[in-house]
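This is the structure I have questions about; it appears just below.
A single protein chain has been omitted; all remaining protein chains appear in their positions.
Now for chain A:
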Amino acid sequence: MAAEREPPPLGDGKPTDFEELEDGEDLFTSTVSTLESSPSSPDPASFLAEDISTNSNGPKPAEVALDDDREDLFAEATEEVSLDSPEREPILSSEPSPAVTPVTPTTLIAPRIESKSMSAPVIFDRSRDEIEEEANGDVFDIEIGVSDPEKVGDGMNAYMAYRVTTKTSLSMFNKSEFSVKRRFSDFLGLHSKLASKYLHVGYIVPPAPEKSIVGMTKVKVGKEDSSSTEFVEKRRAALERYLQRTVKHPTLLQDPDLRQFLESSELPRAVNTQALSGAGILRMVNKAADAVNKMTIKMNESDAWFEEKQQQFENLDQQLRKLHASVEALVCHRKELSANTAAFAKSAAMLGNSEDHTALSRALSQLAEVEEKIDQLHQEQAFADFYMFSELLSDYIRLIAAVKGVFDHRVKCWQKWEDAQITLLKKRETEAKMMVANKPDKIQQAKNEIREWEAKVQQGERDFEQISKTIRKEVGRFEKERVKDFKTVIIKYLESLVQTQQQLIKYWEAFLPEAKAIA
């Protein structure tokens, strides 16, 4: 039952927001189970952990990457826009430089006026009715677009600002559609905050896109060449996928920092994300310490599930890396093929010019034209190879790293519990010693300490059980998402291959009579 949610009391001695999260978690769990049993809600599952965007709820996570240069980001939204709708067609015949193309939705998502309660949003204050309404209203939806990369400033202080557009019918937001300008370090700051709050309690927080000193330097310096536009586009698409994944996580979606990131026009600069800042160096030191710890902690795993899963993820990681390497090679060769085809086209045109037999000359020119078109085709296919296939794989390689991190946190949690137990034992021994030595004030102190550590042991056990439970759920959700993601994106990718072949057929069919016409 939905408790009256008040902002958790601050300063209650707990180091994290863990407690309130715990309650929040329970809230939704109970809600879901109720919803599932109620026949009136069409797809309660769509609301929660499992698949937020199962139905046509806007672009599936990595699918978005595909649409970066096209307007269809929101085309699939709540309306029934079929996958073959004409707007989707030109994915592969888009303009060559998609970098600064704004992602404008072709269909606006009409807010669910009938089921939406326009109450002022209260953090964590979602009444059960609201939730049910939303589920009944067919949509629990939020869609994010990242677009319009814009260079701000000059020289080494310059940065790229991206427009983050949110469309949603969720009542927790002030409006149903809004956008803000964010820079890359803002995204990193967001991730850093979410990670610090949720990672160590077992939530798989999607990793932010990677920094690139080289890439950004080129942009700062003002190199307007294709490699820097490519870099910006790659980053834009990655940021979009990152946000999409983050909002699909039901717990993270509730986070105030996330909401602030999406909504508020001004955001305090996240300086701590810089690699060489004090915080950055601290991070590096911590990472090193963690790595050492990982090697030294030997946990008594009582639950085979965790061992199994860790092994599975390890395997998956290796396989994905191999596949990723092959796909990257394909992208590279496809780009090469495109360049070589273009070169050949020019050469064939020249040959056609110097050919003095008229009909053959014409045919050679036609061949040159065909090859030029095919070169375009290869370029677009390379695009699809990369943004659909390759980036999907690299996203998941990093996500799996996050999953592994979560498992590691569990081990640390166990360690903490273990240590507390050991300390408790020591305190008990101390008490016994004091009893024997008959030192009343020391005995009292020992008793106090024992109470303290008993509580810590209990807490440690609770924490450990909680994180174990959370991880199980998270992994379940993650696996479901992964399957869906892969299937969706790979099917999309195959469809891009289909398109290429169809175009090839068209081109060669047009050329054949020209060749036959040589007399």
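By definition in this document, a contact is a pair of C-beta atoms (placed from the backbone, for glycine too) under 8 Å apart; a residue touches a chain by one contact, two chains touch by 3 or more; residues count from 1.
Following the convention adopted for this analysis, contacts and distances are computed from a predicted model.
S.K.: Select, from "Transmembrane channel-like protein", "Ribonuclease P/MRP protein subunit POP5", "Pyruvate dehydrogenase E1 component subunit alpha" or "Sorting nexin 6", the UniProt-recorded name of the complex's unshown chain.
M.R.: "Sorting nexin 6"
S.K.: Decide which residue listed in A:152, A:350 or A:401 touches the omitted chain of the complex.
M.R.: In the complete complex, the chain left out is touched by residue A:350.
S.K.: In the complete assembly, which of A:334, A:373 or A:427 touches the absent chain?
M.R.: A:334
S.K.: Which of these, A:281, A:455 or A:497, touches the one chain of the complex that we don't see?
M.R.: Of the listed residues, the one touching the omitted chain is A:497.
S.K.: Counting contacts across the full complex, list the positions on chain A that touch the omitted chain.
M.R.: Within chain A, the residues that touch the unshown chain are 312, 315-316, 319-320, 322-323, 326-327, 329-330, 333-334, 336-337, 340-341, 343-344, 346-348, 350-351, 353-357, 359-360, 363-364, 367, 479, 482-483, 486-487, 490-491, 494-495, 497-498, 501-502, 504-505, 508-509, 511-512, 515-516, 518.
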